[in-house]
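Moving on to chain A:
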Amino acid sequence: MTDASTPLLRVTDVCKSYGEHEVLKNVSFSVAKGEVLVLLGPSGSGKSTLIRCLNGLEDIQSGSIEFEGNTISGRKEKDWRELRTRIGMVFQSYDLFPNLTVAQNICLGPLKVQKRDRHEVEQQMNSLLDEVQLSEYRNSYPRELSGGQKQRIAIVRALAMNPDVMLFDEVTASLDPEMVREVLELMLGLARQKMTMIVVTHEMEFARRVADNVLFLENGVVVEQQTGEEFFDCPSTERAQAFLHSMSPIDSVD
Partner candidate 1 sequence: MDFSYIQQSLPLFVRAFGVTLRLSALVIIASTIIGLVAAVIQHFRTPVLSQFFAAYEELFRNTPLLIQLFFLYYGLPSIGVKLSAETCAVIGASLLGGAYMAGGFLGGFSGIPTSQLESARALGLSQLQMVRYVTLPQGLARSVPALAANAIFLVKETSIFTVIAVPELTNTARDLIGMYYRSDEYLLTLVIGYAIILIPLSIILTLLERRVRRGTFAR
Partner candidate 2 sequence: MAPLLVESAASGAQVLFLGDNFSRLLGGLGTSLAISGLALLIGLPLGILLGSLRIVDNWVLRGILRVYLEFFRIVPTLVVLFLFYYILPREMGIQIDGKTIAVIAFALWVAAEISDVVRSGLISVPDHQIETGKALGMSGFQLLWYVRLPQSINLMIPAVLNLATRVVKTTSLLLLISVIDVVTVGQQIMETNRMAHPDAAFWVYGFIFLLYFIVCWPLSMIAKALEKRAKERNRD
């Protein structure tokens, strides 16, 4: 933890189950402002469920989630709505609205949910689109874009809400390999700008570069909680070592 003051997000003893099946068991961690936390773990370890809980898309059975010191878990849908304008989220399947243009996709939240001034929103959109070099697609429909372009627009759409923290749920998992890079570079850029981010990913090189801290989950349990460097260079648990080994490129397996 780099910051001694109240963390932006604090998760304490969170448990979550679907019926009999326990998906998260006593998960605790916190994220400081400007920190990048990467959630790692084999598939089915509960990473995606955890990140969805942070945005109120899933209920938790016990434990608490605090945002800027206020408990937000167990709140009503109406309170979550307010919170979600401050917690941006990007999904694996991009999910641009197919009936709206790129510009309309980006402006919808700021204009209709946050009720901000159109002129100001459009200015922000223009500079964001410039930054990701997609200005020429302003009036295109999602179906005219490549997967990587769609995902970058989805990120811009979340950023246009001026969130305090961004959640990324395996955002490159359904992209063609040659498009993964442009999305990851955008995210690295955000990290450099000190955006607070929580990232679920399977891209290990990227994780190593972007992570301030790593949370390693297996079967819903936090197995290891480390700084990025320590986790990748000398993981302390056997499970994490095995995981890193299984994720390493084939030519280095020997």
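Here are a few things to note about the model shown:
Rule of thumb we're sticking to: contacts are C-beta pairs under 8 Å (C-beta built on N, C-alpha and C of every residue); 3 or more make two chains touch, one makes a residue touch a chain; residues count from 1.
Inclusion criterion for the candidates: all candidates are chains of the complex that A comes from, given by their letters.
These figures come from a predicted structure and were not determined experimentally.
Although all of 1 or 2 belong to the complex, chain A touches just one of them, candidate 2.
By the touch criterion given at the top, residues 55-57, 77-78, 80-85, 88-89, 91, 93, 95-100, 108-109, 112-114, 142-143, 157-158, 161 of chain A touch candidate 2 in their complex.
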